[in-house]
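Input: one structure, supplied below.
Every protein chain of the complex appears in place save one, which is left out.
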Amino acid sequence: MIKDFVDIYQNRHAYAKEWKRKHPDSKVVGYMCSYLPEELFYAAGLLPVRILGSHEPQNVTEPYVFGMYCPFSRDVLAQGLQGRYDYIDAVATAYPCMHLGQAFDSWTIHVTQKYFYVDMPNRVQTPYAFPFLAGRLEETKREIEEWIGKEISASDLKTAIEVYNENRSLLRQIYELRKAEDVPLTGTECMHITTANLFMDKKDANKLLKDTIEKELSGRKAKTADDSRLMIVGSENDDIKFLEMVERFSAVIVNDDHCTGSRYFWNNVEMENGAIESIARRYLARPVCPQRDYPERLRLPHLLQMAKDWGAQGIIFLQQKFCDPHELDKVAILNFFKEQGIPTLYLELDVTVPLGQFRIRVEALLEQLREDDIW
Amino acid sequence: MISIGYDLGAAYSKVVVLKDEKVIGKGIAKTTLEPMESVIEARKAALENAKIDEGQVERVGVTGSGRNLIVKSDVSATDVTADAAGVNHINKEIKTVIDVGGEEARAVKVSEDGKAINSAVNDKCAAGAGAFCEAMARAMQVSIGEFAEYSLKSTQRIAINAQCAIFAESEVVSLVAEETPRQDICRAVHDGISERLTSMAKRIGIEGKVGLIGGAALNKGLVESIKDDLGTEVTVLPDPQYVSALGVALMAANA
Partner (left out) sequence: MEQKYKTAPLRCWNKAKDIRMNIYQEIAEAKEKGKLLIGGGAESLIAIPSGFEHAMLVGEPYGAAIAYVYRENPELYMQIVEAAEHAGYPRDLCAYMRDYLGSLLLNKYIFGGPFPHLDFCLQAGFCDTHSKWYQIVSEIEKIPYFSLDLVPFDWEIAGESEKTKQLKRDYIVSQIHEAIEWMEKTSGRTFDDEKFIQGVMNECDSTSVWAKICIANRAIPAPLDEKTILSLYVLAVIGRPRQDVADFYKECLAEVEERVANEIAACPYETARIITDSQPPWFALDFFRLFESYGVVSVGAHYSFALSGGWEYDPVEKTWNAARTPRERGIEIKTRDDAAKVLADWWLSTGTVCRGVRHSGAGKIQRIMDMVDKWHVDGVVLHLNRGCEGTSMGQMEIMQALQKRGTPVMTFEGNHADPREYDEQRTFARIQSFMETMDLKQIYEFKKEK
């Protein structure tokens, strides 16, 4: 149920430690980017858990990371330096962006020496990215096998893909429910689900998701047709306090384009030829992060379709302070939505946010959306 | 040997007079748009306090961002070096110094013989630690002393942004609007500043005893937050705002 996801979100480390206790022969791999092909690690019997920040100011990263790097990357590193992920056996990432890349490099120096680095191509639009990535993932598979001392079989891979595909499909189902006029769950509740999911064994998550869909969400009304419908766009985001503030108004967040949200699970692995090749195709075809969105802008039509399909009336662009990739896309996206006649609000986030100031701006957006009603 | 040390900072001009390495006079004046006026005022106060005439001064040392205002000196050194010399003279056990000025803060590693061996300064985003405290005190409509006292009475920790004073100010405004108890807001401000200061100090590594100097070291609330952050005792040096001037006066005496 939703409360179980809330509990796991709030006690993510307890969940992972308990999983480790129940699987004494296995290992936990902390990872930093949603482009990491988790299926490979899961197929090896490992538990991949996303490393996210804790939204607390800290004073431990400044010796290692330039202050101009985004607050999220520093918050992530802080978790490691403060020992909160002391149960992980390795750290992994696919090439994320420069800031998170720095957090990863510092983590491998000061926190967890065993690491996996997947060279994820940025130019996903070229056909040549596929043979490169497929080959690279074969290497990653070999690296994992070397570490655990056993082979990852074709059957292991098939099972992992099935589990992850089911996870993605269930999350898509939940998102489909949010298209309704009377939305069965708030954006805050959904964020708890999608974020907690990142910390979980997908088998456990799938059971919980099914239960939630069948037993809790069916017939539920969290918000109604009177509430203004918003979509949030940005990098990673688990800014629960911000979402709670927004949804205290007559507003509901119906969809998102975040790396911890829909970008994580939007498309499945379509099995075609071998498993590794199919996984490679999936990661190249998934909704892109900005530093991978060139030369054509694929994000714009995708975001517009999401907004239309979910009836989003306004978009809140939530960008981590100093985040270059999202800043580079920001002008194009805001102009695009302006041309489409969809109001937007652009906010810069840090690990903590000035809720008072943001409240005023959100209210202004909501008033703008209701202008037709007022006038 | 009578020497005089000038620490001409962006916020205040401080002057110390030494006789045979003992402090015999101090003076301070707020830096204005006519910086030389504050230098003269602070010097006058220090000489009066020392009960000597300017003619009796044998050596001159200058430090601080405005040190070039004094054209003739025997020693012109940066705050980093002056801090180390001053701190070491007062307390040789202190190996790491955090100097919290109005506009700039710095951390200095001090050698056995009072030399600066490494230093860090606050980055741009975290500028103005002391000035920020004063601004927040004004916003809360209390004196800086009262601001500190309130902070010490806080019963709950609230996290506010510590990267940027502007962001932090926004958050304070939000907290006030939410009717957060005043003492908790004051504490949150001090915690935020402390995090920036201790982050900066960790860049050069915290070793041995830690000393606090600079005008903002008189703020008991800030000192408490720093102690908490470092998890260690912190020594506020006596007359912390004069330590740099003292250091450069010593250097001049020994030049």
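A and B are the chain letters, set down in written order, and residue numbers restart from 1 in every chain.
As a working rule, a residue touches a chain if its C-beta (ideal position, glycine included) is under 8 Å from a C-beta of that chain, and two chains touch if they have at least 3 such contacts.
In this text the structure is predicted, and so the values were computed from the model without any measurement.
Touch with the chain that is not drawn comes from one residue among A:4, A:89, A:204 or A:324, which is A:324. The residue touching the chain not shown here, chosen from B:29, B:47, B:80 or B:172, is B:80. Considering the full assembly, A:332 is the residue among A:148, A:180, A:304 or A:332 that touches the omitted chain.
Within the set A:12, A:27, A:136 or A:263, the residue that contacts the chain not displayed is A:136.
Only one of the listed residues, B:124, B:138 or B:153, touches the absent chain: B:124. By the touch rule set out above, subunit B reaches the unshown chain at residues 65, 77-81, 104, 115-121, 123-124, 203-205.
Within subunit A, the residues in touch with the undisplayed chain are 62-69, 95, 97-99, 101-102, 105-106, 108-109, 117, 119, 121-123, 126, 128-129, 131-132, 135-136, 138-139, 290-291, 294-295, 297, 322, 324-325, 327-332, 334-335.
Here is the rule we go by: only the chains that are shown with their structure count from here on.
Taken together, the subunit A residues at the contact with subunit B in this complex read 55-63, 67-68, 71, 321, 350-357, 359.
Of all residues in subunit B, only 123, 125-126, 159-164, 167, 170-171, 173-175, 177-178, 191-192, 194-196, 198-200, 202-203, 205, 229 touch subunit A in the complex they form.
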